[in-house]
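The complex appears here minus one protein chain, its other protein chains still in place.
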Amino acid sequence: MADLLNDEPRVVSAGVDLFAAALAAQAVPVTTVDWRPPVAGTSDDLARVLADPRRPEANALALSRMLEAGADLVDVRPASEVLGLEPGQFLHAGPPVTWDRASGPLRGALIGATLFEGLATSPGEAEALLAAGSGSSVEWSPCHDRGGVGPMAGVVSPSMWLFELADPVGGRTAWCSLNEGLGAVLRYGAYGPEVIERLRWMASALGPLLQAAVRRRGPVDVKAIVAQMVQMGDEGHNRNRAGTLMLLRDLLPALVDSGAPSSDVAAAAAFIGGNDHFFLNLVMPAGKLQTAAAAGIAGCSVVTAMARNGTDFGIQVSGTGSAWFTAPANTPSGLYLGAFGPDDANPDIGDSAITETIGLGGFAMAAAPAIVRFVGGSVPDALATSRLMYEITVGENPAYAFPILEFRGAPTGIDVTLVARTGVLPQINTGIAGRVAGTGQVGAGLVQPPMDCFTAALSALAAAVPPPASE
Amino acid sequence: MPVPTVPTGVRAARPWPGDVSRQVLPGAASTVVAALVGGPRLTGEVVAATRTLTAVLVDHGTGPVLLCVTGPAAVRLPCAVVTPWPLSGLRAGQRAVVGDGELRIGDSAADGVVVTAARWWRVRPAAIGDVALARTRTAGLADGAGLDGGVVAAAGRLGLGLLCGDDEELADAVDGLLGLGPGLTPAGDDVLAGALVVAAALGRAARLASVVGAAVPFDRTTAVSAGLLPHAAHGLAVPQLAAYLAALGAARGDVEAAEQRLLAVGHTSGAALRLGAVVALAALAGGPR
Partner (left out) sequence: MIRHVEVRTGTYHDSVTLMQVSQAVQGEDGVGSALVAMATQLNLDLLAGMGFDPPAASPNDLVVGVVADDDGALGRALGRLESALAARGPGGSGDGGGFDAAPPRSVGAAARRDGATIAFVSTPGAYAFVDAMDALQHGLHVVVFSDNVPVEQEIRLKQEAADRGLLVMGPDCGTAVVGGVGFGFANVVRPGPVGVVAASGTGAQQLLGLVDGAGVGISHCLGVGGRDLTAEVGGASTLAALDLLADDDATEVIVVVSKPPAADVADTVRERAEKLGKPVVLALLGPGRPDLTAVAETVVTTAGATWAPPRSWPSTAPRTGPYPFVRGLYAGGTLCDEAMLLVSAAFGPVRSNIPLASAWALGPDLQAEGHTMIDFGDDSLTQGRPHPMIDNSLRIERLLTEARDPTCGVVLLDVVLGHGAHPDPAGELAPAIVRARNVAGARGRDLAVVVALIGTDTDPQRLDDQARALRDAGASVQLSNAAAAREAVALVRDGADG
């Protein structure tokens, strides 16, 4: 803390430029804030939340827990074992949603999962079953509510295999499905025969092989791989190429040594190595472990989840526990595959924005210059995007350092008050799903959450501030 | 009509954007030189121009006085006029005019610089709270780690001269230090400066100051180094030395941290200042006088 009367002043000026200029004219070092009014309607809530005496320590605690959290891949098992999922129970990405409001890709993925589980024999039959809704023989709930995450539609059914991760520091676990690859895949809402066929192979061959390899080898330090991948051109959301190869490098000896037929091992290795996004499904649960460590701290204004179900965008905030603050999801803008175009795009979907929640993905664009044009920008844009994200986060994660920013740590811990004060929204890199159920992936690009999620969370935080102690 | 008795040394620049340019820039003058900058115009000369510091020597009748223009990141010399960034493109030998609230350097408008003293900053003389404590804490520390052996030996002779030598012995010791070592502020001068600051803080600077003055430092060492010695004789030095001495003399002073910050000053300046201070504490703080 500065000695006011003796230290040479270094001034931060917010407000009238004239006074900053007057200080500069006195040879005083002045940093001028690019100040603008907070998002309309938030000033009362902001004042109440900033006045909360618990907040500074709560946010500092959240940050330190996020930075401490580790992430080891400890096992690969079916969802029925990991979560006790019963037939007819499904999990999905984003906040809760009913069938009538569910988007095309989520419906498509649920139809596919119903077929995969053998609960229906045709898409039409599956759709009818699902349309009857929760309370009938089927039900679905968010992955996040069960301590896990799923990319895009994020649909998990009992027979699907999951990566299980553990945080050796906090003792928590998290999980995520196995990545199916790109194109016509369940998570993008496709449910054709080749989709179901691939799921069956993953459940019967890939999952058991990975399980054997992980159990033989021992835990894989996912956090360490993430730390390396962001120094190798991956941002951990739309580019996971280096991470995937490092995972394969770590697992391959144990896979080969597992005693499985060499043709099966070769098929698994080819599948993993041929899918640049395979490691996304490990970055995501590592992110879930990191944010779970910061969840549920009273007075804390740090975001612990950003997730979308294709209809709504939802966030969770540490100080408000498991409550979802939702608003209609935006539609990403970006580049499209083949003949697809913007009209084919579904609104934002998936739990993969957990990567941005921990300072990767769009927040780490500076680390991934190779894909900046794919998501519609230039390298200077990428640097500017990452720098801007430091304006809405409470700290930096030295474990995930960006070389081009002088190894500055990833911007970590989105603070809803900073979002409302600056009007700066988190930048998310994302895949784009087809609007119509069954289509699959149509492109990839950039998207932002709706501001209403953050203002709603801010209101809830404000309402939870204890009244000032009377003196 | 009352006439101000103390010139402020300050003439503020107009507080509007656009006045802050590379040719005319605001500066903060230390309270040591503010009166000089605010007084009548005097001519002087640039005696050193480095990446971080521009030193100007002015003669105002009673001997040369040193002013240094530095950027905000440079070591805070007690005679500094601090500008938002260091001056560049100047060279030793250029003409300088100091006074009327300004410092003008260079012969023409094209290669010249005008620093307007827009405010002052306060320099505080070093003070040692508990002198006995400071002496105890530094007893036996006159090792001068990292310094040339010749400097350490010369510092030892200074200590003896201060403790029990006659004026001639002290003058020999001072002679042995003045200008000893390389650089803008040779280590020997820094030892002398450190000793002078401690002597001033103890109220016993007169003898050493007069011996140093008699040795005519401006003939013996760099102008910058020589110009800093009169300030040292008034207890004025870089804030890192003042903070170190304050910590030494305070029961709960964080001596180690203060020492690290002092040792980080310059290449060897911090170490030499500390050595001079320790030597002077040993010689001057123990006696019954």
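For reference, chains read A and B in written order, and residue numbers begin at 1 within each chain.
To be clear about the criterion, contacts are C-beta pairs under 8 Å (C-beta built on N, C-alpha and C of every residue); 3 or more make two chains touch, one makes a residue touch a chain.
Here the structure is a predicted model, which is why all the values come from computation and not from measurement.
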(Q) Touch as defined at the start, partner being the missing chain; which of B:R41, B:R91 or B:R122 qualifies? (A) B:R122
Q | Hidden-chain contact residue, picked from the options A:L46, A:L91, A:A327 or A:A456 | A | A:L46
Q) For the full complex, which residue in A:A267, A:A384, A:M451 or A:A464 touches the chain that was left out? A) A:A384
**Q.** Residue among A:Q89, A:N275 or A:T422 that touches the chain left out of view
**A.** A:T422
**Q.** chain B, residues in touch with the chain not shown (by the definition above)
**A.** 1-17, 20, 28, 31, 34, 38, 72, 84-85, 101, 119-122, 124
Q: Pick out the residues on chain A that sit against the missing chain.
A: 1-2, 4-26, 28-38, 40, 43, 46-47, 50-51, 53, 55-56, 383-384, 387-388, 390-391, 405-406, 408, 417-418, 421-424, 468
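Operating definition for what follows: only the chains that are shown with their structure count from here on.
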Q: Over in the complex, which chain A residues touch chain B? Could you list them?
A: 6, 8, 17-18, 21-22, 24-29
**Q.** Contact footprint of chain A on chain B as seen in their complex
**A.** 12-17, 19-20, 25-28, 72, 76, 82-84, 118-119, 121-122, 124
